[in-house]
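A single protein chain has been omitted from the complex, and every remaining protein chain is retained in its original position.
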Amino acid sequence: MNNYDAVGLTRDEYDRIIDYIGREPNELELNMYGVMWSEHCSYKHSRPLFKHFPTSGEKVLQGPGENAGIVDIGDNLAIAMKIESHNHPSAIEPYQGAATGVGGIIRDIFAMGARPIALLNSLRFGEIEKYDRVKYLLEGVVEGIAGYGNCIGIPTVGGEVYFNSSYNGNPLVNAMCVGIIEHDKIHRGNASGVGNSIMYVGAATGRDGIGGASFASVELTEESEEKRSAVQVGDPFMEKLLLEACLELLDTGSIVGIQDLGAAGLTSACCETATRGEGGMEIDVLKIPRREKGMHPVEVMISESQERMLLIVEKGREREVEEIVEKWGLHAVVIGKVTDNDKLVVKEGEKVVADIPAESLDSSGAPKYYSDYQVPEYYKEAKKFKYNDIKEPTGYNEVLLNLLKSPNIASKEWIYRQYDHMVRTNTVVKPGSDAAVLRIRGTKKGIALTTDCNSRYCYLDPREGSKIAVVEAARNIVCSGAKPLAVTDGLNFGNPEKPDRYWQFRESILGISEACRELDTPVISGNVSFYNETDTHAIHPTPIIGMVGVLDDVEKACTMYFKSEGDIILQLGETKAEIGGSEYLSIIHHLETGEIPFINMAMEKRVQEAILEAIQRGLLESAHDLSEGGIAVGLAECSMEKGLGAEITLNTNLRRDLELFSESQSRFLISVKPANLDAVARILEESRVPFRSIGKVMGNKLQIVMNQETVIELPVAEIEELWRGAIKCLIE
Amino acid sequence: MKAKVYVTPKKSIADPQGNAIGRALNKIGYDKVEDVRIGKLIEIELGQITKEEAEVQLKEMCEKLLANTVIEQYSFEIE
Amino acid sequence: MKAKVYVTPKKSIADPQGNAIGRALNKIGYDKVEDVRIGKLIEIELGQITKEEAEVQLKEMCEKLLANTVIEQYSFEIE
């Protein structure tokens, strides 16, 4: 009997293999099943829940299931996008782990035929104040992302970074890539046309990443730390050549299908293209370019060496392909052909070394698990928190300063200054505002991009928290003047075999699904990363929402910064006594508990539509959504870019700390020229959006008077210095 | 006392830098070049310290900071 | 035939990376470290070639590509 354990399979799964092939698998076959049926490749615990996602819509040209999702933006153009995690590799080797994460997601985009035009990244780390290891990870991850993205020449235009103890020992690194494509140029990973050639192009195959996919599917333990052979090294220069060569090839019409080699390497690429196409494929491992001598077929088939692509080429046009590839300094070799016998046959020269039904390997053949789920104790416990349990602070200047320099709120400039966010000269709104905006050349249009997830909310209430992640992403898109279009989701969770974690996962999917349905932003692609836990704890549930929106006129793009003195500041939406799960509670009172803010989807939609209309009519000077840190932090954020202060008056029945730091949903700060005030007020009234005028852009101080008493008075320069320098200060 | 530390990518780890430079050398006419691997040479000036002490310290420095032992190997010489 | 090429920054040229590593070593307790300079170690696998030829070629490779003699100096060893 084979050792199914060693490849991460269970006895039942092993029996399932025997059922499929009618005999015991040999070592190569077993390993192929091992990697393909790993959680990472087969989604065996998550797939059953995906049916909840809204995935179609008028604008969706490609939903989940391909290398990336594609959504129409008009003018015969479309946006391809996807997010992917590289958490475990980054925990072990932050630079290379993050770099290869970026490289992998870029390949997913150009495998669709799209030209990558932007990168984003969503990062989570443990307590940076406490651990040197966390600093090391942050520095390495950021340098890795920069190293890859800068070199390949794709701007990194946005992202997010949060710190929380739940990520001690288990950082999250999710990379998102966005590409642009003409409707009729969309390519898919299909191995169709019997007799067509399978060609391999890119870097040689080495022993790197052996077991990478199954590696991502186990908890981090002492033992897995030793599986360090899994470390892959990125080669952005090679990828740049590969990218240009592939896009040029796709224009020739000689390419029937194209697939990147990602997790589970050749095994996965062959099996996926075969099942999407004619059904079968035959390849010869001896033809695969290798980096090392003496590699066993198993190693060749499951290696996760980077910067490789598989091409399905129309028979007879192989030479044409070689020529283009060689022009870019690379080589392409024929490694096999398309068959229609539904089998994936691997040969070593003349000898057949694996022969299995292709479908049985991929997710349709893999087992599916409906895990048990159970509401965890902490969930009910947290709801018992009352704000009366905490004392009201004295001295709000100090409270605000402490919030502004806390790493979750502090400026992320130290990070995005290391990313080339301008290359290709399309970045209209750079990192630092709510969402990045890129112009689309050849049209008047622009797109807005963001990633969002408040994982503390998702921990305290996975369903509502996940909804909020979606609406917050949409708010960022709307504040930049764009209409939200579609979502890619990066779902990062603990061990799905544990009922409380599975509950979190299930709730989160339901929340995302509901919000996406309400906002009409279908989920077009995504990624799941489970087993993000250590011996002692799991990460907070972290469903990262990557969103794209479109602006019909990019000149109308809006930012969050105050623009000129005398502009009137309005607060949209209502502030309630909602302090549960807030940044204020965490930083100032060291509590991570409470009921998270209530989200009213109907109201949310009305506010978003009103803002969008006002921006599109050119009536707003700035727009910013209120999130972590509430209105006090929001005002500070609007002030800093141009050093413009504000004189604010808040009249309220709430306790002062609640008024200032509540994180009630569906709230925005906008600034308006006095001449436009009436027009804006009319839009808001017609949309039944509650709003109040709270003051003016004025001077170089942020001053907040509450119920006739000055509670905050700080020079913008002082706030800014602290806020801008905080992360640098923590690291150096 | 002076020490030289050599840090090189482990054999099993890909070395894109080395490969690219190898290709470049071939292209400009050095066709005998079969493989290139690029590592670091770190020269350290150590003050008054015995050779034994230096050895202990250098090993530690390599493990802690100078080499990334996940992907690199190291060796050193004391002059 | 195997060769090792050592490329190091010239004395007169600032070495920000070396300085940073030196400070970091001091900070984590290696206070005997007085100066650190970071260079490159390039390992080259040369095919069938005589030692004399190898020497000529290596010198050329260094001058042309492996070192920038405006800021770096080099030396090599053939095994």
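A, B and C are the chain letters, set down in written order, and residue numbers restart from 1 in every chain.
We adopt the following convention: a contact is a pair of C-beta atoms (placed from the backbone, for glycine too) under 8 Å apart; a residue touches a chain by one contact, two chains touch by 3 or more.
As a working rule, contacts and distances are computed from a predicted model.
Enquirer: For the chain that's not shown, choose its UniProt protein name out of "Proton-conducting transporter membrane subunit", "Acyl-CoA dehydrogenase", "Dihydroxyacetone kinase subunit DhaL" or "Phosphoribosylformylglycinamidine synthase subunit PurQ".
Expert: "Phosphoribosylformylglycinamidine synthase subunit PurQ"
Enquirer: By the document's own contact criterion, which visible chains does the hidden chain reach in the full complex?
Expert: Missing chain, whole complex, touching shown chains: A, B, C.
Enquirer: In the whole complex, not just what's shown, which of A:Leu61, A:Cys151 or A:Leu247 touches the removed chain?
Expert: A:Cys151
Enquirer: Among A:Glu555, A:Glu685 or A:Glu721, which one touches the chain that has been omitted from the display?
Expert: A:Glu555
Enquirer: For review purposes, identify every residue of chain B that touches the missing chain, sorted by number.
Expert: 16-17, 20-21, 24, 27-28, 38
Enquirer: Would you write out the residues of chain C that touch the absent chain, in ascending order?
Expert: Residues touching the hidden chain, for chain C, are 9, 12-17, 20, 40, 64-66, 68, 70-71.
Enquirer: Extract the touching residues of chain A with respect to the undisplayed chain.
Expert: 143, 146-147, 150-153, 235-238, 240-241, 328-329, 416-425, 427-428, 430, 439, 441, 554-555
By definition in this document, only the chains that are shown with their structure count from here on.
Enquirer: Report the inter-chain centroid distance for chain A and chain C in whole angstrom, where each centroid is the mean of the CA atoms.
Expert: 41
Enquirer: Could you state the distance in Å from the CA-based centre of chain B to that of chain C?
Expert: The answer is 10 Å.
Enquirer: Specify, in ascending order, the residues of chain C that touch 2 or more different other chains.
Expert: none
Enquirer: Tell me, which residues of chain A touch at least two other chains?
Expert: Counting only residues that touch two or more other chains, chain A contributes none.
Enquirer: For chain A, which residues count as touching chain B in their complex?
Expert: Those residues of chain A that touch chain B are 92-93, 96, 203, 206-208, 228-229, 231-235, 237-238, 291-292, 305-306, 329.
Enquirer: Mind pulling up the chain B residues that touch chain C in the complex?
Expert: It is residues 6-8, 18, 21, 24-25, 28, 30, 32-49, 57, 60-61, 64-66 of chain B that touch chain C.
Enquirer: Going by the contact rule at the top, pick out the chain B residues touching chain A in the complex.
Expert: So the residues of chain B in touch with chain A come to 9, 12-16, 19-20, 23, 68, 70-71.
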